[in-house]
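Here the structure comes first, spelled out in structure tokens, and everything after it is commentary.
Of the protein chains in this complex, one is absent; all others appear in place.
After this line comes subunit A, so read on.
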Amino acid sequence: MQATPPAADGAPVLSLRDIVKTFPGVRALNGVRLDLFPGQVTALIGENGAGKSTIVKILTGIHQPDEGRIIVDGTETRFPTAQAAGAAGVTAIHQETVLFDEMTVAENIFIGHAPRTRWGLIDRRAMRRRAKEILAGIGADLNPAARLRDLGIASKHLVAIARALSIDARVVIMDEPTAALSHKEIAELYELVEKLKAQGKAILFISHKFDEIFRIADRWTVFRDGAFVAEGLMAEATEAGLVRMMVGRSVDQIYPKRPARIGPPALTVAGYCHPTEFEDITFTLHQGEILGFYGLVGAGRSEVMQALFGITRPSKGACRLGDQVRVIRSTAQAVAAGIVYVPEDRGRQGTVKGLPIFQNVTLPSLARTSRAGFLRLAEEFALAREYTQRLDLRAASLDQDVGLLSGGNQQKVVIAKWLATKPRIIILDEPTKGIDIGSKAAVHDFMSELAAQGLAVIMVSSEIPEVLGMSDRVIVMREGRIAAEFTGDDMTPENLVRAAVGIEGAAA
């Protein structure tokens, strides 16, 4: 477990060769290769379903490859368990970071390898001291005694990174590490990556965001549909070239926003307040409009949407649908009123794993697919087929467990589910977060089409190009309030960011 100094000839610290991995009905990996070099960041690029998550699971000992070799320092080895991978110095910081909410920061960092006292008990003082050292080393100002559940996502990432450092990892896998971070936090993460590089760690960096790949990666490897496509040095790569390799075709127009005919108001929200999350939210949404909601993570955008959808209740304020005042106390009422919400956290809030695709799609529409209280499976299937086809869902069969689909395809199932209810207002919360460019374009295209059909669309997004590219109008939230609203030529990246962080540039 000694940290080897970066080899002069740049021999990889870890290599994968000819890895094959099969799941029911899917060949997730088909003979892929991957090299990770000490002191270098390798970006793994590919659409969803390209096999990135599977390769992470193989590297961390969660899955076993059916075929192929794992080579550490030139010696072939196996990772039969997560512990074995950890012992070989491989550690991962996951998309949805896996930590223990009820434990303290220090306990999370040292779980499994806590310092012991002479009597074999956990030495809490040493643990806190070392936790503090490690946290200070990565510039994280966190109290080792704080409970994890009281921290934000960015801080949890730092804890995960500190944990990686505490076991003297040589290979650090970062799976979409910036997905939930604000700009300031992302900048800090970049610094941290530089520090890890300087310490000779090999870093596997998985991201959909090209700007950050170009910013911090030294090498790139592209997978497509579970197969290795190519690899090379970042210095010699171009964005267009990588995109072409990822999708097997060139994507030129990324934002297919069509000019919309803005109709009468569909939703008027007046003075919505919530005791802890937001205050005085007032805006109007029109038919045929895409209204963007931009803000830093934690600005309260999702919380407002959840209140509109009846998941939480506002303490004050009114909302009008068309010309009727409606009080929405439950999600069922919201759906009945024609408001639907595609949540950000697909895994937790979107799909019911274990149920087949068609049942996921028809879940809110069961009243329509049943007669005299009994479900009619043929109608359910027809409804599910209609909407999944409209979204170009790729699945072997609608009978398949939704949990076996890739993230992008799960998102399509969730959107299909809501479209099948024939809504008047659709709220999309980070609709393209963590999904590949191909699916992204499909979702954007579809949003445009919905607006053109007269639906009122709210899109919550943290990606400025997406907000600017898709919205007719943008509302920026900061710390639970509406900070600004922009239309037309005022919709510039600078304006959005300024409003989101506050004039003096203080981050949330």
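In the analysis below, contacts are C-beta pairs under 8 Å (C-beta built on N, C-alpha and C of every residue); 3 or more make two chains touch, one makes a residue touch a chain; residues count from 1.
Simple rule for what comes next: contacts and distances are computed from a predicted model.
Asker: For the chain not present in this complex, what protein name does its UniProt entry give, out of "Autoinducer 2 import system permease protein LsrC", "Heme exporter protein C", "phosphoenolpyruvate--glycerone phosphotransferase" or "Cytochrome c oxidase subunit 1"?
Answerer: "Autoinducer 2 import system permease protein LsrC"
Asker: From the list A:A198, A:A367 or A:A452, which touches the chain that is not on show?
Answerer: Reading the full complex, the residue touching the unseen chain is A:A367.
Asker: Could you tell which one of A:T77, A:N143, A:Q199 or A:T331 touches the chain left off the display?
Answerer: Selected residue, touching the omitted chain: A:T331.
Asker: Based on the whole complex, identify which of A:A126, A:A187, A:I311 or A:A484 touches the chain you can't see.
Answerer: The one listed residue touching the chain not shown is A:I311.
Asker: If I consider the whole complex, including the chain that's not displayed, which of A:T22, A:Q199, A:T268 or A:N495 touches that chain?
Answerer: A:T22
Asker: State which residues belonging to subunit A touch the missing partner chain.
Answerer: That gives, for subunit A, the contact residues 21-27, 62-64, 309, 311, 330-332, 334-335, 341, 343, 345, 348-356, 359, 363-364, 366-367, 370, 373-375, 377, 396, 399, 401, 404, 417.
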